[in-house]
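Removed: one protein chain of the complex. Kept in place: all other protein chains.
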Amino acid sequence: MSLVTLDGSQRPYLPSASDTLFSAKAAKQLSFEQIAQHIGRNEVAAAAIFYGQAKASPEDIEKLASLLGIPHSKLEELLSGFPDRGRTVEMPPKEPLIYRLYEIVQNYGYAYKAVLNEKFGDGIMSAISFSTKVEKETDQDGNNWAVITLRGKWLPFSRF
Amino acid sequence: MSLVTLDGSQRPYLPSASDTLFSAKAAKQLSFEQIAQHIGRNEVAAAAIFYGQAKASPEDIEKLASLLGIPHSKLEELLSGFPDRGRTVEMPPKEPLIYRLYEIVQNYGYAYKAVLNEKFGDGIMSAISFSTKVEKETDQDGNNWAVITLRGKWLPFSRF
Amino acid sequence: MSLVTLDGSQRPYLPSASDTLFSAKAAKQLSFEQIAQHIGRNEVAAAAIFYGQAKASPEDIEKLASLLGIPHSKLEELLSGFPDRGRTVEMPPKEPLIYRLYEIVQNYGYAYKAVLNEKFGDGIMSAISFSTKVEKETDQDGNNWAVITLRGKWLPFSRF
Amino acid sequence: MSLVTLDGSQRPYLPSASDTLFSAKAAKQLSFEQIAQHIGRNEVAAAAIFYGQAKASPEDIEKLASLLGIPHSKLEELLSGFPDRGRTVEMPPKEPLIYRLYEIVQNYGYAYKAVLNEKFGDGIMSAISFSTKVEKETDQDGNNWAVITLRGKWLPFSRF
Amino acid sequence: MSLVTLDGSQRPYLPSASDTLFSAKAAKQLSFEQIAQHIGRNEVAAAAIFYGQAKASPEDIEKLASLLGIPHSKLEELLSGFPDRGRTVEMPPKEPLIYRLYEIVQNYGYAYKAVLNEKFGDGIMSAISFSTKVEKETDQDGNNWAVITLRGKWLPFSRF
Amino acid sequence: MSLVTLDGSQRPYLPSASDTLFSAKAAKQLSFEQIAQHIGRNEVAAAAIFYGQAKASPEDIEKLASLLGIPHSKLEELLSGFPDRGRTVEMPPKEPLIYRLYEIVQNYGYAYKAVLNEKFGDGIMSAISFSTKVEKETDQDGNNWAVITLRGKWLPFSRF
Amino acid sequence: MSLVTLDGSQRPYLPSASDTLFSAKAAKQLSFEQIAQHIGRNEVAAAAIFYGQAKASPEDIEKLASLLGIPHSKLEELLSGFPDRGRTVEMPPKEPLIYRLYEIVQNYGYAYKAVLNEKFGDGIMSAISFSTKVEKETDQDGNNWAVITLRGKWLPFSRF
Amino acid sequence: MSLVTLDGSQRPYLPSASDTLFSAKAAKQLSFEQIAQHIGRNEVAAAAIFYGQAKASPEDIEKLASLLGIPHSKLEELLSGFPDRGRTVEMPPKEPLIYRLYEIVQNYGYAYKAVLNEKFGDGIMSAISFSTKVEKETDQDGNNWAVITLRGKWLPFSRF
Amino acid sequence: MSLVTLDGSQRPYLPSASDTLFSAKAAKQLSFEQIAQHIGRNEVAAAAIFYGQAKASPEDIEKLASLLGIPHSKLEELLSGFPDRGRTVEMPPKEPLIYRLYEIVQNYGYAYKAVLNEKFGDGIMSAISFSTKVEKETDQDGNNWAVITLRGKWLPFSRF
Partner (left out) sequence: MSLVTLDGSQRPYLPSASDTLFSAKAAKQLSFEQIAQHIGRNEVAAAAIFYGQAKASPEDIEKLASLLGIPHSKLEELLSGFPDRGRTVEMPPKEPLIYRLYEIVQNYGYAYKAVLNEKFGDGIMSAISFSTKVEKETDQDGNNWAVITLRGKWLPFSRF
């Protein structure tokens, strides 16, 4: 089983913390599943911390420091600020796996809007009051299926 | 409860069938939920047919014609070709609801890739061998939550 | 005092309702201030309905129909769907007045983020649970000042 | 309460002064509110100086040097030139908080223009003879609201 | 001496008034110099009215109507709104004459900024409190030179 | 009076000479007005040399070397090549002062073309056989006005 | 031997005259070589008139009208204005033949600049005081070669 | 007579060989004309080698090494691979000299295509089986003219 | 078995001939395989004629006219010109099937170049002296595979 590592060429798009975190992950040979379990968060959230896309709480920092063998004060300095989100992916994404997600938005965007509007009224699904998870299913023919769930609070447009 | 209609200014981005379908939907005052039930497909798929993003089978066409009161031969002519997908949404999306989905890809794209790669190996989640659905949940405080599920076959990169 | 009208060359970017609404507004010589007062909404919201950027409630439609002398059933048909927001302004905006607002975001974007993050934590100011208004002030030297207020709910990023 | 810090990956978009200023801010554990109070300017303006988007006066430099413990001559050299504004934010903004502000311009741009034109005539709200502030409100249900005020001089187009 | 006319292919970028104005100008065989003299404005401003880039005052409309033989009420309807500026030129400009002006900004932009900042301090030259003119000079060798003057109010950045 | 300096973050867009020239200018506390006077060129041309947008003649290099206290051979090596023009400004310009110039082209581009074509015939105003200057005017109310003059040779399109 | 015709889908990029000219050319079965000979201009210039990229003189209009059987007054009206150049080709060009020319600029742009600068000094080759021609050569193996010549006046940058 | 040199800010767009070649050229004070003569190639081709846009043959490398005083093995290592063409010029080109060439393609693209199609049939002029040269002409009034010749094999589209 | 039809919304990107050809194809219920067989060309070439991307010879036009029941003179008029290639696909392609081909170029572009350069030397594979075909294979598990073959003449860069 291969683990995700960080290639140097990705660094300009990532915060300084990413390098420290991924190096330690590689040295300890830890998967995101193991890391997530240790800090009590979802795998996607754990990975998002590594890519600078989610904020680590003081407890997360403590647990990550101990699990990964990084001095606590160093990790705290690296992770105590606020994420500058959105920079990791160049849009439209060139990476085939990420492009497929983008393509789903491109193809089904208005279909989602139509169904959501009829179900909930005029508003949006929040991407902030939001959680997500990834699951693996194997069907009877042995094929694997990836299941991604997006769950966001419904925000109606205010009347003013 | 409002129903989704088609505004004339969206027509250049949509196939000719959209106009016929949405007009009939408005005249019959049908929701996508009702239409989906009638043709035995998911609501998102039903809406995707209306926006020219999914192919209707001969049976779908028959059922849509009868439900919507459109002459069968006319609907067959409009829907018998192959969808020219992807044109409905201008990217990056300007529509706030669709933008939120785009933003999820932008923010969590590499986190999804990392988790999927560690769970499945080198490959992608197909957007073709793929289904999706939208659900509504209401929490104990009365807040509504939208839940979108994406389910795609895992395709490993071929070795060659 | 001039009133805002709709030029034909803007139509491709606006819903069909805009033409009907602006024609009636011109015929009745009504300002957005008068229209807003009549329907009990803010001027910006009233104008946003005219540009297809806000949803009119059934009561709004009734009041607009009677004020503007548009048959109620016609206006209902035009306004009963869900707005397809975001299409009116080409970005970056070429219009000098709108560009100035864009420039404020461009210049002060990270300053706003820094101040908001320190005041509220990790999250965003909602543009959906949101209201805005425009006010006119005149200083002692007779200079006019425009004051735009943006008020949005603070949404903290969910922990997951 | 977390403080805003500067991540190394943002440096190419920021003037050299930013690094010095943010390092000192982190070392002294000062918020922008405290810094603003000390130099007698608005928080947003204080943050804008840190991001190279506003000019510091000689007095500002003096006060910042003493508050932050930076040698005066060094700070003077770094801040004595003229800001090269606009480089910090990539447009359209990928950062969710900043995107929301951009989206407000995108959605309400023409509504603002319509209301401003009817209130003030043909002209623009200046983004130069301009001030802005951020406030925090908490409603009776305990929800927080961010209020951003934009105040700019009205400039009528010259007749020539 | 040829006169400037309006080609049909430019219409999508211009307000409806342009067509009426240019047709009348062609029928009357009037130059912008003659039109400008008649309405007491600068030639560039006169042309800008024709391209929808400047607002005509009630007096301008009256004089244009009589000079061009357009019914006053028709011209009033076409010109009474507020210009939606900026749409006529696609940027970067493809038209060679306009490109040269763009190139001057591209090449000398920072040189202008440097000289203006040292002469006036931190601020901008307004493009709103602004006038411009075009003059023709012929040197002793018989070469023609175009002289364009840009005159804008200096706006210092507000301290806040 | 502040002087224009060069911030390190601008270097990738500028030739190597810029750094040497601006450092010496800062050390000697010289304005572009003083430098221009010394080398007998216009201020804008002097600044353009600093930004790599104009070629310095051997005499310019000699005078600059002596005025700025830079070894002549070093400056000669840095400035003896041909400028690679156009790289300093990212288009559309994000800098507010430079954007205003860009906006003038965007708004008045076709008006300039119309007036120039009627005055001179079919051709362009050269941006190469070209000079420019910046002047400061103060009106009776004490307001400052910036006046930029563009003077270019008229080039008629060749008949072939 | 096929003749070049105008397809309706190209019309939005071309002036109204193009349609008239190309229809007449097709009806009379004339090549650009024949047309050019008749009006005493180069073939490329003749074609450029058809695409709205060159100005026809009164004599050109007269000769074209008689050769093509178009009423003189109609052609005069269509061609008497000034070309709005540059709109026919979308850049980067998608048309393979035109792309090859673009690629030559892309690949050899700096090589041309280097050779021209060393031969002529600091300046440009004018594209206005400019002529061009296309020739056909056949080598001894029967291969055809296209030879395009570009001849432009050298314009040195003015010293100011 | 100035020689073309390489400014450090151009390096990211050029192969590593460029730096070595241009430094040696500057040290030896050689023009591209002299270099071209020495290696028996056209000046443009010689310059193209310096910018990484043409492949040097083993003989070219030998002659360049001896002429420029660069160790043969070093130059061989730098030049033995295959050019990664097209990166030197950012498109649309910002450099005025290169822009003029681009503008010729933009303005006359379809005219060239029309004339070539009528002369040669359906196909393209190759930019690969291709040569080019630059010549200087001086007319009787002492004006200099640059003449660029493009000569490419005609490739008809294959029938399949 | 469904046949490919032409939706009205695709027309702006296609020549006028496409509409006539696709209507007749639909009326006659012919596949591209049948059409290709009838005119003795490859299926891809046949489809390319329908999309205006390949030139039909006089014989092709005759055979298409008789097969599709289109008056010969009408088809001749529509198809006798030269294709204006490249407009049908917006790049990057939004259509999922076409995007996959684009992605192959994006992912394997440099790998193809490396292998081709080592096999053939410095040059390109022509897309003009070029043919292509599509084949269907079914493996022993009943899976279908699409096989696309691209065959182009190798063109070495000329030495000049």
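Lettered A, B, C, D, E, F, G, H and I in written order, each chain numbered from 1.
We adopt the following convention: a residue touches a chain if its C-beta (ideal position, glycine included) is under 8 Å from a C-beta of that chain, and two chains touch if they have at least 3 such contacts.
Values in this document were obtained by computation on a predicted structure and should not be read as measured data.
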Omitted-chain contact residue, chosen from B:4, B:17, B:70 or B:124: B:124
Residues from chain B at the interface with the omitted partner, ascending: 41-42, 44-45, 54-55, 57, 82-83, 113, 117, 122-124, 126, 128-133, 155-160
Residue numbers in chain A that touch the chain omitted from display: 2-10, 26, 93-96, 99
Chain not shown, touching residues in chain G: 92, 94, 96, 99, 103, 106-107
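Criterion: only the chains that are shown with their structure count from here on.
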Averaged-CA centre spacing for the pair chain G and chain E, given as whole angstrom: 29
Residues within chain F bordering two or more other chains: 2-4, 44-45, 82, 85-86, 91-96, 99, 103, 106-107, 113, 117, 122-124, 126-128, 130, 132
